[in-house]
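Working notes, structure below.
A protein chain is absent from this complex, but the other protein chains hold their places.
Chain nomenclature is as follows: A, B and C, assigned in order of appearance, with residue numbering initiated at 1 for each chain independently.
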């Protein structure tokens, strides 16, 4: 697996480009605030794929439930706006990861969010139990040192 | 378990009363059409509970994936409308069940739908395989003979 | 409208009882974290109805976009759990309202959230503009003084 290791990229930030879908809007004519949390998670999962990982593999022994999430909303998104989700890793501990997300439309910040996830052992039907992030996952990520991608 | 059998009710129709939630609307100001399918399923699950059953028990050996679903839309629903979902069993075979659903607001039919579900063996990670509906489930349901509850 | 004023109740907290719907779960077998924000808003809208108000009336001149929202997650919810959303008003200013929400299942806190909404003039096609909450709405609410309903 030396070849894999040579190619491996340590990731600390990711940018997802996305278009608002009609079913994501509400009767106020704007994207429903709960959907921004889906955008943030969509960017997280794309970042994991960019690292060669599947955050929710069907046969995985570990899972990554969300332990906290928040957003501040500055400007609405509307159908069919195009926007970016700038995701950065802001904290990495033995058992958890934290991200910040900036939603940008036409160069303007529409919303800013945070997300923290914990690593748990994944046994169907049993209570979740916090465990250390396996090294083959932890080694793929590091905390972002620059704020350059934030709008 | 004779007591259980004595109390058992055979069910062929069910009425769910529900209010439109804001996050179910879209930028056209009405409930998004995909949400009607959730209303129909919500009524199905409530009907199963009324029969003493959980259609998606965590440890169940059987599952009931949807094999077909359709809706005709006549009048829009808006936030915060109250409405009813009139559900009837229209077909019952060894391996599947079919329902019709009528969405009624203020005595007027807003939409009419159909849903067919099949019984499959439920093993995580394996392909679904059609099987006979277990008798303790099949015995709870029968095809509706009247159309009386339809608006 | 004196009669209305006589009957008016000033509200500072509200409890919504709700069941998890199947379409609110994800492949981890639990309610998707984004759905908790919908539960919190559902309780807010029910609280407004209890005060005789519709937070998103079709012809309203004012709207209440969300400016911030967050949740901490402690225990997962699963289909078909029953749970409560305990909502309290935590801040009331001229132009905004803040709430806290506690999601309780079987007497245990599953999640705790916060939500802040601002009052804006509502003109389709124009940018939102912050305005004072109309008195007929502001007079219906006051900050909760007790923490008694929180689990």
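Heads up, the rule we're going with is that contacts are C-beta pairs under 8 Å (C-beta built on N, C-alpha and C of every residue); 3 or more make two chains touch, one makes a residue touch a chain.
Bear in mind that the values here come from a model prediction, so they are computed numbers and not experimental data.
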item	value
Interface partners of the hidden chain - shown chains only, full complex considered	A, B, C
Residue in contact with the excluded chain [from B:34, B:93 or B:106]	B:34
Where the unshown chain meets chain B, residue by residue	27-30, 33-35, 37-38, 41, 56, 58, 63, 65-73, 76, 122, 124, 128
Contact footprint on chain A, counting only the chain that is left out	21-23, 29, 38, 41-42, 45, 49, 54-56, 58, 78-80
Touch list for chain C against the chain that is not drawn	22-23, 25-27, 29-30, 32, 34, 58-59, 78-79, 124-125
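Keep this in mind: only the chains that are shown with their structure count from here on.
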item	value
Homomeric contact chain A-chain C: same or different residue positions, threshold half	same
Most distant chain from chain A by Cα centroid	B
Between chain C and chain B, distance of the C-alpha-averaged centres to the nearest whole Å	29
Cα-centroid distance, chain A relative to chain C, in whole angstrom	26
Overlap residues in chain A, where contacts from two or more other chains coincide	27, 29-30, 34, 58, 124
